[in-house]
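Comments concern the structure below.
In this view, the complex is presented without one of its protein chains, the others remaining in place.
Take a look at chain A:
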Amino acid sequence: MNSISTDICIIGAGPVGLFAVFEAGLLKLRCHVVDALPQVGGQLSEIYPKKPIYDIPGFPDILAGDLVRNLMRQIEPFHPTFTLGERVERFAKLEDGSFQLFTSDGTEILCKTIAIAGGLGSFEPRKPAIEQLENFESGKGVYYMVRDPETFRDQRLVIAGGGDSALDWTIFLADVAKEVTLVHRGTTFRGAADSAEKVKKLHDAGKVNLVLSSNVTHVHGNGQLNAVTITANDGTTAQLPVDSFIPLFGLTPKLGPIEDWGLELEDNAVKVNTLDYSTSEPGIFAIGDINTYPGKLKLILCGFHEAALMCQGAFKYINPDKKYVLKYTTVNGVPTL
């Protein structure tokens, strides 16, 4: 198991998380940055690296990807460390007020404070609105993603959805499962044309059942899923015995595990005190798009401001007896860490 020790653990390597490393560095606080994505930059790298941003002070326009590169250069003097491609799952507060964080891959991070800079959160499977669906999660027959295809060996499967992942998994699992039924509310598939073609061929060959213009509307079972109801757009219903049901309706940003950390939330965001962007849990701060407060604006430049104030709060949390005096980089340059 990896174990890392730092002053501030920043969750989220987007622009705001990265800039927080700089502001922390000015106060001689060390940072470790964790992100579920395999690269730094958050949305800027993942979603719009080639898009220009026009509201970064001092830059009439800058490509999102260039802003990330610049931020990485700016924080280099402070030698931040990174854990990328892992999601922070849970935390424990230790007796001395410091924290222990655990990632999805078993990395353990000891830190004096936590700064959540998680942006939109993490992209997680969208769940269809079907009553009782959650009762069959965690291995009881409903799966929102395919982690290990072998789970479905020789099973009777119903897959729902019309996008690429629904098509791809239908094709793949046709060879693994005993029976695959693909349920799609439309009559055509927008996914990659050759995938749609392959599904059609598998259907013609009798290897896949295709139920179009229909939705899965009910799930049944006693502890373990054993059937689903499929309702056609004309209102007719049919019950189908199944071992597993895999709804594949794309991904949507969610708070993720942070939702269960006991922090005060509002509208899917973490409530903070704008004095220092502290959350309801002393020692845990939240900055950038993931937080909310009266007048909140989801702008990168606001996140930068929040990062600066957050670091003052983190410094005070770590050093309750020291009085910090703000120094200007124009006076002192950038300190070394």
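A few comments on the model shown:
Criterion: a residue touches a chain if its C-beta (ideal position, glycine included) is under 8 Å from a C-beta of that chain, and two chains touch if they have at least 3 such contacts; residues count from 1.
Definition applied: contacts and distances are computed from a predicted model.
Going by its UniProt record, the hidden chain of the complex is named "2Fe-2S iron-sulfur cluster binding domain-containing protein" among "2Fe-2S iron-sulfur cluster binding domain-containing protein", "Cytochrome bo(3) ubiquinol oxidase subunit 3", "Carbohydrate ABC transporter membrane protein 1, CUT1 family" or "Phosphonate C-P lyase system protein PhnG". Interface note for the absent chain: among A:P15, A:G162, A:G221 or A:G303, the touching residue is A:G162. Across A:P38, A:G106, A:G250 or A:P282, the residue that sits in touch with the chain not pictured is A:G250.
Across A:K93, A:K140 or A:R185, the residue that sits in touch with the chain not pictured is A:R185.
Touch with the chain that is not drawn comes from one residue among A:K93, A:K127 or A:K271, which is A:K127. The chain not shown here touches chain A at positions 47-48, 120-121, 126-129, 160-163, 185-186, 190-191, 215, 247, 249-250, 252-254, 267-268, 289, 298.
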